[in-house]
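My questions will all concern the structure given below.
Selected chains from the complex are presented in situ; the others are not included.
As written, the chains take the letters A and B, and residue 1 is the first residue of each chain.
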Amino acid sequence: MTYTLTSHQYGKAENHIVRIYRDSPRHEIRDLTVTTAMRGAFEDAYLTGDQSKVLPTDTQKNTAFVYAKQHGGGTVEDYGVALAKHFVDDVEPIHGARVDVVVDDWERVVVDGEEHDHTWVRRGPENRTVTVTVDGKGEEQTVHVGGGIRNLVILKSTGSEFHDFLTDGFTTLEETKDRILATAIDATWGFAATPPDWDVAYAAVRAAVVGTFATLHSLALQQTLWHIGGAVLDAVPEIESISLVAPNKHHFLYDFSRYDTDQENAGEVFHADDRPYGLIEATVTR
Amino acid sequence: MTYTLTSHQYGKAENHIVRIYRDSPRHEIRDLTVTTAMRGAFEDAYLTGDQSKVLPTDTQKNTAFVYAKQHGGGTVEDYGVALAKHFVDDVEPIHGARVDVVVDDWERVVVDGEEHDHTWVRRGPENRTVTVTVDGKGEEQTVHVGGGIRNLVILKSTGSEFHDFLTDGFTTLEETKDRILATAIDATWGFAATPPDWDVAYAAVRAAVVGTFATLHSLALQQTLWHIGGAVLDAVPEIESISLVAPNKHHFLYDFSRYDTDQENAGEVFHADDRPYGLIEATVTR
């Protein structure tokens, strides 16, 4: 064949690593789902099946687990950078590595009014995410760290309008001055510089997202996303850009006028529909 | 055909009802997924296709939504009882009705240190459940209310052993005096009497489940379930029985001895496996 392998990468997806910190009786837990992806001089593996330059995904898995001990003492971002740099720095054919981490949150339980030393319950559905990309060797190496939040399901029961939109022959939607606005925010952001504290930066982003969604009187989910993006850039000066993907999770007011009832439905009872849903996307850059 | 219709029921599953309480600027939200199931004199619908005694599932849906307003002012249990009794009391061919409710939890957001009036984020993965069963008409009618918790994912990083088990020729499991114990508890319970406050009773059950899991030094998940059951019966005297189903979500210590590393893994790095999983079940009755 005379075709071209125009892009390629390979790695190990969804290593589910639970790290317990037990240096004191009060344990800590970190629950990471880690995906590694390698780019480099692997053309022969594709073209001829020659594996001599391929670090098996099984080895990547082993490394991800060992590094959870060896480089697990700092932040998740530190761990991701150490792991990605290892692949690029220590394995000759690897020219670039990407490490994606999804963090599952555990909440320490309270028993008889006191936080328990070594028991937690899972708290979701939202996840924090971290992405590290290392490209190149030696002096030319670049390291990029990105953050994210996934599936932040949020709803406001008022303070949302939608009207004066464009109409055509297929329009049936009625205008509204008061509706439920609900979404499940997926956001990712990139840093132009390292913030003083990764966890503080994450908390500031989340607070900006939630606070803006709550307090902005919304004329459309588009407008809400734009203001969320701006608030995040305001809150964390090291972030250079944020991308937002947000379904409009429709809550339809249930029409009581069709029934033999004296009940009125003044913005009180809604059918939360599954599909289809609006899908709004925006990237806001400093 | 001369066969027998030995059991039958029908209903509407998974009506996703969101109820907003907006009597004051501080709104409240209740998010219910409601399933209704009817039993009664519907044999003709099966045998001949005669629908004259069948209240369509579409009508059940409409009723579930209207009742969320009309009888939505009290507890979820009140709503379930009103809805189930309506079907049995007001629709002649219906002899029994079951209403299952799955409650999605929303947490009020905090903005600048203050709880927001009308914005929440979803909190999971656990759900509270309520089941109401109404059987019979008039004097002979019985009403049973059950509670439940679904997918309470909980983990302890120490305080769990497993050893001195039965062995045979297929045994390879090693004994352990210290392991992670993790599960996702599904529990359902029945009430012999109405508790003073349904929400207080639920909170007491959850606290008993979580507290026992945390504080009992576990020799097996079986033992933990038994003690959880007892603690729940202790905590809420109106509960007569509780059934527990709990997967043993295995966390395998990652074996570092196979690598060229000086890192040790003293109960610190685990692979959280998906399948297979242990599955332990118990019913504890007063």
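Keep this in mind: a residue touches a chain if its C-beta (ideal position, glycine included) is under 8 Å from a C-beta of that chain, and two chains touch if they have at least 3 such contacts.
None of these values were measured; they are calculated from a predicted model.
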Assembly copy number, counted for this structure file with 2 shown: 4
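What we mean here is this: only the chains that are shown with their structure count from here on.
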Length of the line joining the C-alpha centres of chain A and chain B, rounded to whole Å: 29
Residue ranges of chain A in contact with chain B within the complex: 15-22, 27, 29, 31, 62, 65-66, 68-70, 72, 106, 109, 111-112, 116, 118-126, 152-159, 180, 207, 210-211, 213-215, 251, 254, 256, 258-259, 261, 263-274
